[in-house]
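Report on the following structure.
Every protein chain of the complex appears in place save one, which is left out.
Should a chain be cited, it is by its letter among A, B and C, assigned in written order, with residues numbered from 1 in that chain.
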């Protein structure tokens, strides 16, 4: 059994999360059970105006019906095409791809730092940790966006029972400011025992999180993005430079990288 | 007001006529009222694996709701994509294009000779003639196909009340043989007063009809097909050679040509 | 079409493409200005239609008002009328098409008598594309157009790959291009725009040849030589076996060549190749084009020029620019 498959899946469920965000659930995907948070699927279209596949973080899976959820924001042609899919439409999944987040040890406090459309893998990660026996109350979920509507899917986050700290640039929901502010505060004030950061979001945010983690000597992992022609390591198109020298492929050595690894 | 428009229309109705045939009704199309039998629309897709538009004969129009029907057979990528459309999907119509059939004079007996997917413009034509006051019983509708399922849409044809003469290669519906046999018979036996032929179908059939018309000195018009990059006369890609020398564009000087005009 | 009419200024007046005399005004305008100047003429916008993809203009005018165009480049004309190659002479490809129309055209005489006259009514730049099967034919046809005031400029199709006896040979050699441009410049008093073939090793060299010959502007690219074959009949997709590839497929190649040529010549460059949107037109202009011809895209979206015009204005406004000329060649290379 090859670990990665290319398989057609149908759109089973479509939720409009408003403000250009959509949750799409596809299935059945034979590798749903093998998927791990931090990994992604590379999605190909039948009829398309885009040439590459598009990568989307896995936002959830259901081992029973082998379904897989992604959450996206419409920003260009590919995401538009995704959002325009209708129930029953079929796309091609290539996956699961990439290196998942690594589990914290039981002493550590997972601090999830999501920015905008970086939310999906962290939702999956929180769910996964809880399923693995983590106390939801011990999972810190920082979630930043420009404005209130950018903090999507709140009901589900609350239902998980994690320590949910929303932050918006304009203060229209949660704390006003940058999502990195409560992070810095928590680390500076030693609010949580052995913090371990998991972050996904815009590059500028990841860069800040990387600096913060490095400064406070807090371990963590960043889930990165890059334009991905192939998504599984053969094109060398998605590289990032490493601090230690050389380069790494985001799709293969990533998308999750330890804090301090990538030259951001 | 420009005679030809490019306009987005929605799929309003979709009938599976079996055996790969589909009837698709689109609208609203602002030029529905200006359309005439023999004309076609050139259809463009939003998301597509084909590059050109695809030409489809107008099979009917409804001036009230500005809808337009086409009937197609799935034979390749473009027609497949059409057949896969779902209610509410949108395509782009360019049209109406091409030279319509010309009206017979009141003494003439219109003999419509349809072969396979050449049926749609002739259905429209019969309807149109009836609407213009022609006695349905004086309209002869020869319709040939390989086998019974190729004679689609029979109920509607019967409802029109025309003199319907189906012909199949294998005799599974109507007369056995070629659709040209009853045509030759009718012309040889002078069955109808001042016959005027209108035909659409595969090239081999049109060639036969052209020969028959020429031989029996019976006037008529053939609706032709050709691969059409542009559909409105600017690419010069759809030419046919003329008997009188030179060439004609099927999309512009056609698709309807008088019998004896084109070198078939 | 008397000789007396044959003055750029009068022509320009008549067709509203004014010969620019004074420097561009510096006062900010409310409406973004799409006009561009090429070889001493001002076109109301940089949107032209490409030769062979807009006929002689009549059919396009049944879909949108031709006056909306900056310029029209008519189908290549030759000395004699030509039926072109037998069908199939077009073939559909991924994001593009092959064609080997074979220079079907009405011949220069009928062109001047009928086709050019149709354009008299329009306030657009008329660029007459001329093709030939030999050095002398080019010169002869251009000379015949000298007295036609409506022929604002000539685009010299030295790059048509479809006819084995002509076209490509000129286009592939810098010295041939220089020679032919020099010769037609002598017989045609208005601007000459050689149209370059992309099927060459060194497009910059060819462009320099054209400039040395006296080209007033350079347009590129024509189609790339391509082929297709039906796997069941084993027949090529075109009766001419080979044809020219056009459409979005070739846009990256066209952008690269336009930019190469822009970097080495002083005359204006006119971009052609796969442009299908205002974004594409802007890309060509950033790479150095002063105007952009829409070709194959017209087959897919015939009223594209109207959309492009609107979107170009939107772009300028969004970028805080007042004139489209501000973007010409403004790519910021690494």
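Note that a contact is a pair of C-beta atoms (placed from the backbone, for glycine too) under 8 Å apart; a residue touches a chain by one contact, two chains touch by 3 or more.
Everything quoted here is computed from the prediction, not taken from an experiment.
Trainee: From the touch rule at the top of the page, work out which displayed chains the omitted chain touches.
Mentor: The undisplayed chain, in the complete complex, is in contact with A, C.
Trainee: From the list C:62, C:256, C:307 or C:323, pick the residue that touches the absent chain.
Mentor: Considering all chains, including the one not shown, the answer is C:256.
Trainee: Thinking of the whole complex, not just what is shown, which of A:3, A:88 or A:133 touches the missing chain?
Mentor: Missing-chain contact among the listed residues: A:3.
Trainee: Residues of subunit C in contact with the chain that isn't shown?
Mentor: Residues touching the hidden chain, for subunit C, are 93-96, 98, 172, 199-201, 224-229, 231-236, 239-242, 245, 247-253, 255-256, 259, 274, 279, 282-283, 286-287, 315, 319, 330-334.
Trainee: Can you list, in ascending order, the subunit A residues touching the missing chain?
Mentor: 2-6, 44, 50-53, 92, 94, 226-227, 229-241, 246-247, 252
What we mean here is this: only the chains that are shown with their structure count from here on.
Trainee: Chain contact topology under the given definition, line, ring, star, complete or other?
Mentor: Shape of the chain contacts: a line, open at both ends.
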